[in-house]
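Please find one structure pasted underneath; my questions will follow.
For this view, one protein chain was removed and the others were kept in their places.
By letter and in written order, the chains are A and B; residue numbering begins at 1 in each of them.
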Amino acid sequence: MQKYPKIVEKNGRRYFFRFSLHQRLQHIVLFTCVITLSLTGFPLKYFDQPWAAPIYKFFGGIHVAPTIHRTFGTILLCLFVYHTIYWVYLFYSRRILRLKKEGCLTFGNAVKEFLSQEMIPCKKDFYDLIDMFKYLLYITNRPPRYDRISWKEKFDYYAPYWGIPILGPAGFILWWRDEFSHILPGFAFNILYVMHTDEALLAALFLFFVHWYNVHYSPEKFPLGTVFITGYLTEADMIHEHYAEYERTMREEGLEDQIKPQHH
Amino acid sequence: MLPNQLKKLMGKLYAIALIVFAVWYGYFIYPIIFSHAEHHGLDVVTAKAGASVEEKMLQKVMSEQKSTATTDLGYTVVKEQYVKGHFHHVGMTMEKDETSVCARCHGSVPHSKAKPIRAFLNMHAFFIGCETCHIKAKPDQAPWSFRWYDKITGKILTSNPKGLVETEKEMHGNYGAKIGPGTLASDGSFNFLNGERERAFVIDYLKNKDALNSTDQSKMKKVIHRLVDEKPLLCDNCHTSSQKPYIPFDELGYPQRRIQQITSTEVVGMLQKYRDFYFPRFVMPGQTRADQPAPNAEQQADASKAR
Partner (left out) sequence: MGKSFFKTRVILFLTALLLCSMAGLSNAEDELNCVLCHKHRGLSRIDENGNLRLFYINEHMFEEGPHFRVKCIDCHQDIAKIPHDPAKKVDCTTECHLTEPSGQKNFSHKSVAEQLNKSVHGKFDTEGKEKKNVQDFPGCKDCHEEPLYRPLSFFKGKAGGISQRGISRCKTCHRTGKFAESFYKHVTSRLQKTRQPVEMVQVCDRCHSDKDLQQRHNLDDVVNTYKETFHYKAIKFGSDETPDCLDCHVVKGESVHFIEGRNSPTAANNNKNVATTCRTSECHDKASENLAGYRVHVTYDKDKYPFLHYMMMFFTGLMAAVMYFFLVLIILELLRRLFPNFSFTKSPDDGHH
């Protein structure tokens, strides 16, 4: 696997590594699917709104748009499976194999290793949350010092991990309703329908404002946060969002004397 | 230093704008999140129990307003107005007169008193402005000139309405325009009897009406109706072959064939056959029943039962 330098210096500025090309590509597939699915799905949910018909017509109307919706839904489901395999593979190759090599592969150690992964919620997230409220409510002037993945980012990450398993299979079953009716009772389709549309609504409302606020709208980033393209974060953003990681990386790279203070 | 401060200020202004947006977003998503109830008939807004007949009627009219959508009749793709209870097709939408001062209170289907002929009067009101029949020039005034005006914009039409001249597409009154009387100024410009000024006045009055007491309201109504004649024009003022029609059809672009129909063969023939039909002297506004000349008592009684 390609090795990315943790800090890149360009034109006298430091950039900090966040996402590999492989991860960025997965994200691009993810958001392309989500946006297309929203645009071909919500006109149906809100069919009586004035914007519904034009958008649906743009995607080819009732004879084409459902096919687009199903195609992108399938791609997204595949991505979900792929990503899960990718995660398991990473976990196995980096952690389990190492434990094996060291000869201390026990169930307890494996669980420990699992929980120590950067994406898994941990105690620090809880303390960060408290720190954040203390800071936001003007109780203290010390902003929370997030590590590599803040609790917000973990939330963003698990949102699709909860959403896709609800949305995707529901959509898939509704697509093949006739075939699935041999296994499922009819009322299941009512339930799946509600699951599909309501969870989609939650995802869309969340992504449009909360996620995009975190990565695009917030005053430092507006109009466009670029980390999803470049994979690297500027020093200012790094200090602002991941101070704990910033300090650690600077120390690891031998730049301890150049560590900047955390601004608010 | 200054650019830095400016940057900070911009950042703060942006933050404030974003706060406003976030609050709006919260407001915007509220009905979306909680819409299930209304979408699925949990909290249906039913007509208030014990609503009066008038209230129910208003609600009904209001709800039907929305449903007057165009319908798509498929094969011929006819977009038409849905008129409740109308079996035969309309095949079109009918423009409302947006500009008429009179229609603001009297509506676009204004005639209801003269039972035997009110539908005919309304038919005429569809393409003839109220002022044409209800305001006559005083003896000391020059006779009115007439022009077509657009029902939507109120502007004078520079050419004659299309459906008037083209035989094949004859629109029978649905010209999107109306005939209105007015005066010619010495410089040749044309002014409708009820123009911009009068319209503004009426709109202003309707806006402030509730603040006025009934005496003042009557005064204002007097002013608005000051030109209106007690006795309107009669059918045979225009539908006549013996004298010059009151409305100068040829000047208004009516084709000769149509003028012929209006003034002689078709219409006048019918009117002569059924005299009561077109001499509605017994329904003169402002007259009491006693002094109405009744050309045919039986027919009149019949007529008041009908329509």
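The rule is simple: contacts are C-beta pairs under 8 Å (C-beta built on N, C-alpha and C of every residue); 3 or more make two chains touch, one makes a residue touch a chain.
Just so it is clear, the structure is predicted and the values come from calculations on it, not from any experiment.
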- Which of these touches the unseen chain: B:145, B:160 or B:174? B:174
- Query: Where does chain A touch the missing chain, residue by residue?
  - Reply: 43-44, 47-48, 53, 56, 61-63, 65, 135-143, 174, 177-179, 181-182, 184-191, 194-195, 198-199, 201-202, 205-206, 209-210, 213, 218-219, 243, 259, 261-264
- By the contact definition given up top, give the residues of chain B that touch the hidden chain. 11-12, 15-16, 18-19, 22-23, 25-26, 29, 33-34, 36-37, 39-42, 44, 46-47, 57, 61, 67, 71-76, 78, 83-92, 94, 107, 109, 111-112, 116-120, 122-127, 168, 171-174, 266-267, 270, 274, 277, 302, 305-307
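Definition applied: only the chains that are shown with their structure count from here on.
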- Query: chain A touches which residues of chain B in the complex?
  - Reply: 11, 14-15, 18, 22, 25, 29, 32-33
- Seen from chain A, its contact residues with chain B in the complex are 201, 205, 209, 213, 217, 219, 222
